[in-house]
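Report on the structure given below.
Let's turn to subunit A:
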Amino acid sequence: MSQDRPHVGLFVTCLVDMMRPSVGFASVKLLEQAGCTVDAPAAQTCCGQPAYNSGDRATTRQIALDMIEAFEPFDYVVAPSGSCAGMLRKHYPGLFEQGSRERERAEAVAAKTYELTSFLTGIMKMKSVDAALDQNATYHDSCSGYRELAIKDQPRKLLKTVKGLTLTEMKDAEICCGFGGTFCVKYPDISNNMVTKKIANIEASGADLLLAGDLGCLMNMAGKLKRQGSKVQVRHVAEVLAGATDMPAIAERDE
Partner candidate 1 sequence: MNQTPTSRNFKRNTAGALVNEQLQRALSNVPAGFVDKRARARDKLPEFDALRDQARDIKNHTLAHLDLYYEEYEAKVAASGGHVHWCETADEACKAVVEICKSHSARTVTKGKSMVSEEMNLNAALAEAGVEPVETDLGEYIIQLRGETPSHIIAPAVHLNKDQIEADFRATHTGLPPERNLEEGAALVYEARQILREKFIAADIGITGANMLIAETGTSVIVTNEGNGDLTQSLPKVHIVLATIEKMVPTLEDATTILRLLARSGTGQEFSSYTTFSTGPRREGDPDGPDEYHVVILDNGRTKMLGSDFQEMLRCIRCGACLNHCPVYQAVGGHAYGWVYPGPMGAVLTPSLIGVDEAGHLPNASTFCGRCEEVCPMRIPLPRMMRNWREREFERHLSPATVRSGLSLWAFFAKRPRLYRLATGFAARFLHLWCGGDGKLETLRFAGGWTKHRDFPSPEGRTFMAQWKNRNG
Partner candidate 2 sequence: MADPAKRDAILARMRQSLSVGADDEVRRKTVKDRIKAHKPNLVPARAQLPHKKQVELFREQAEAVQSTVTSVARDDDVPAAVADYLRSQNLPQTVRHGDDPLINKLPWRKKAPTLELNKGIADPQDEVSLSHATVGVAETGTLVLTSGSDNPTTLNFLPENHIVVIKAGEIRGTYEDAWQHLRKRDGERTLPRTVNMVTGPSRTGDIEQRIELGAHGPRRLHIIIIGG
């Protein structure tokens, strides 16, 4: 570990980079508050899931190698996404032959890759955040974070320290929202059935704010909530934890 402050490579993820950079800056703020030095290496693009989940292993491998190279110098790799962190942590090693140099490198990067809230609570031992928000939030557990990385309590622990914030659990919080990357455009009608059920559970919770740790799921649920004319606001958990809620919520009109 370099000096006392761990050097964190922020893997901002392709969706946050392009759609909602404020989540990236919120992540930086939280990591710095936790005592890390943060950099976002310019060579990063995407974790490669679009190729990986479409069966294009060769492209996935090339992208993975670029990503491994970009993040090798850091003490930790942190992403504001369970899905993308899960890709590096759980799937990169398997892309390369057992015993190969690439496999070794992939395993080294995998071992130091974390999703944001699990890194803050588990590695940096963050107990509370300095933020306030007077809303009633419900939390959706995104599939990869929940099932691949066992992320369930970590974001909730921190959210409970946000002043003024109430946390109300929805029914079936850990059931898929129907996003699934390219799934939602390849099978839009099935995806719609799933997100419709999810929206019903969100609305039934009585919360006025929906939070999650993955922007793909959030865009899916926000898009459906807005289409149905719902008043529920949608944000990435990092925005709330960092007190960065002055931006309009996802899919909300500019103030």
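If you want to know what made the cut, all candidates are chains of the complex that A comes from, given by their letters.
In the analysis below, a contact is a pair of C-beta atoms (placed from the backbone, for glycine too) under 8 Å apart; a residue touches a chain by one contact, two chains touch by 3 or more; residues count from 1.
In this text the structure is predicted, and so the values were computed from the model without any measurement.
Engineer: So which of these touches subunit A in the complex, 1 or 2?
Structural biologist: 1
Engineer: Would you tell me which residues of subunit A are touching candidate 1 in their complex?
Structural biologist: Residues 12, 14, 16-22, 24-25, 39-40, 42-46, 48, 50-57, 59, 62-63, 66, 143-144, 147-148, 172, 175-176, 178-195, 197, 219-220, 222-224, 226-227, 247-248, 250-254 of subunit A touch candidate 1 in their complex.
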